[in-house]
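Pasting a structure below so you can have a look.
All protein chains but one are shown in place.
Chains here go by letter, A and B, matching the order in which they are written, and residues are numbered from 1 within each.
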Amino acid sequence: MTGMKLGQYVYGNSLLHLLDPRTKILSCLLVIFSVIITNNLYFLLFLVVLMAAAIISSGLSYQLILSGLLKLRYLLLFTLVFQGFLTPGETVFMVGKLSMTREGLILGLINISRLVILFLGSMILLMTTSALKLSAGIECLLLPLRKLHIPIHNYTTILSISFRFLPTLFEEATIIKNAQKSRGAQFDSSNIVVRIKSYTAILIPLFEASLVRAADLGEAMDSRCFTSHPNQLRLNRLQIKRRDILFLIPMTAILGAGITISILL
Amino acid sequence: MPAVVETHHLSYTYLPGSVYEHQALKDINISLTKGEFLGILGPNGSGKSTLAQHFNGLIRPTSGHMTVCGIPTSDPKLSKDLWKKAGLVFQYPEQQIFQITVFNEVAYGPRNLGLPEAEVAERVHDALQQVGITQGDINHLAPVTLSGGLRRRVAIAGMLAIQPEILILDEPMAGLDAAGRRLLSDIFKKRHEKKETTVMISHNLKEFMTVTDKIAVLDSGSMIFFGDVKDLLMRPEILGQYQLELPEYLQVVYRLAEKGFDIKTDISSMQEAGEEILRFLQENKHGDVTI
Partner (left out) sequence: MTGQGIEFVNVTKHYKDSSQGKTPALQDISLSITKGEYVGLLGMNGSGKSTLAKLLNGLLKPTDGKVYINGLDTTNIEQLSEVRRLVGMVFQNPDNQLISPVIEEEIAFGPENLGLPISEINRRINWALQVCGLEDKRYHAPHLLSGGQKQRVALASALAMLPEYLVLDEPTSMLDPAGRKELLAHLRVLNKEEDMTILIISHNPEDLVQADRLIVLDHGSIFLQGTPREVYANAKMAELGLDTPAVYQLINQLESNGYPVPENVKSVRELVDYLCLQL
């Protein structure tokens, strides 16, 4: 498990891995929308269970995801408590002058479920889709915006360059940190001012190197006649298959169910 | 003479137990006495930089033992302050410059030592002198405005100002032009003459031909050779296999010797090589062919 980070793409062969990124992005949006609309706790809990099933069947590390959820526990708890005390209704118990209501608890659980679904959904998306495929999917879905003269391809180029340099930046930051440690910088000092000052000794050189890099990259790109263009190679690799269509059907059904439930109940 | 650096069966593995596990150092045994100059040679990926980071306690051995200036590097509490005694200068050190003036940059180390400002100023002045920067007004200049070679010297001065007992430099000549290399070479020669303990890492044998007392050759984490430069020069199989480039004048002389000609191989400079080749031609043209 060492070295694997939460939200990092992990290679796999499950259905979710093989789906076109556009399908997955759209599904995410459908789920998000249905979650926002519904106020029905049972529906939301059903979605949580569905997500859990998807995680396990895709071979993703549920331990990693659970530990990520655990990091959110204060937020979730806060939501429950906040909602519980501030919602008027039938009192379940009292804490001093504050009254925890049944309606509040249910609302709190609803919001917790929403947060959990959003968390799980984004984790599933990120862990089954490589950064490249993801940005190709986003670029493809945003293509119609070109008609409005929005330079989509420039933004995806920026995104792409950022992905490319993330590991490099991380490596450079580590080297600079070690170099400054070798001169006595205290990164684990108990004094927070000292710690902050030490981190500026990493940030400033990193920033400077990035500025130089940006200038160099600009020249390298100009030397190859850079113009705003679609990333043909990447987009060409995206293909909608039958499984994508078949997957979207139940996803849309979920949204339909969500809307129906919220209208009827 | 007590050893100022000693390693016993030093090994280091990155990310043990994970998918990315990689043994960077295997059973390294070196020793360095005070005042000696040690060169560490090897191709990329041989573990040179990993070994360098053991010297000042940045990395602790996975197994085996290392003592630097009497401090066991495996002890986390004691090795925390090792940076004051063993100064490690990374590759392209000018990239770590972050202060607005040269003075503040060089003063960073001494200030971290907790020294009074008067002494800090003295050390900065002294360190800049050592790297050959004598212009007084440079203290107020922004490092950003200086040339690459000057910035490198400023960065090295930043380490010298800490006055560590051992100076370790990882590829200090990387990316420099001829003038830059000559300047640094002179600085190292002076250190060698003054018997200041130095460790230099490189993949270029030419850089330490005249300065080093001892050489360690690494390959894929293992130590292939540890001893005197002269002994290394007599092991052509090592030189060839690990692509250790001899200075070209030596290559010419060695190849002639390999062909069986009677030519002196105990050469230490270009001038000597030229003279020896001329002498060799003269003698053999007169019919004294010794094969």
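We take it that a contact is a pair of C-beta atoms (placed from the backbone, for glycine too) under 8 Å apart; a residue touches a chain by one contact, two chains touch by 3 or more.
Treat the numbers as computed from the prediction; the structure is a model and nothing was measured.
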{"item": "Selected from B:39, B:143 or B:247 as touching the chain missing from the view", "value": "B:247"}
{"item": "Of B:33, B:62 or B:204, the one touching the omitted chain in the full complex", "value": "B:204"}
{"item": "Hidden partner chain, touching residue among A:91, A:122 or A:236", "value": "A:236"}
{"item": "Footprint left on subunit B by the chain that the document does not show", "value": "43-44, 147-149, 174-175, 177-179, 203-204, 243, 245, 247-249, 251-252, 255-256, 259, 270, 273-274, 277-278, 281, 284-285, 289"}
{"item": "Touch residues of subunit A, complete complex, unshown partner", "value": "131-132, 157, 160-161, 163-164, 167-168, 171, 212-213, 216-217, 219-227, 229-234, 236"}
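In the analysis below, only the chains that are shown with their structure count from here on.
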{"item": "Between subunit A and subunit B, centroid-to-centroid distance (C-alpha), Å", "value": "46"}
{"item": "Residues of subunit B that touch subunit A when the two form their complex", "value": "15, 17-20, 53, 56, 58, 83-84, 87-90, 93, 95-98, 108-109, 112-113, 144, 158-159, 162"}
{"item": "Subunit A to subunit B touching residues, read off their complex", "value": "1-3, 175-176, 178-186, 200-201, 204-205, 208-209"}
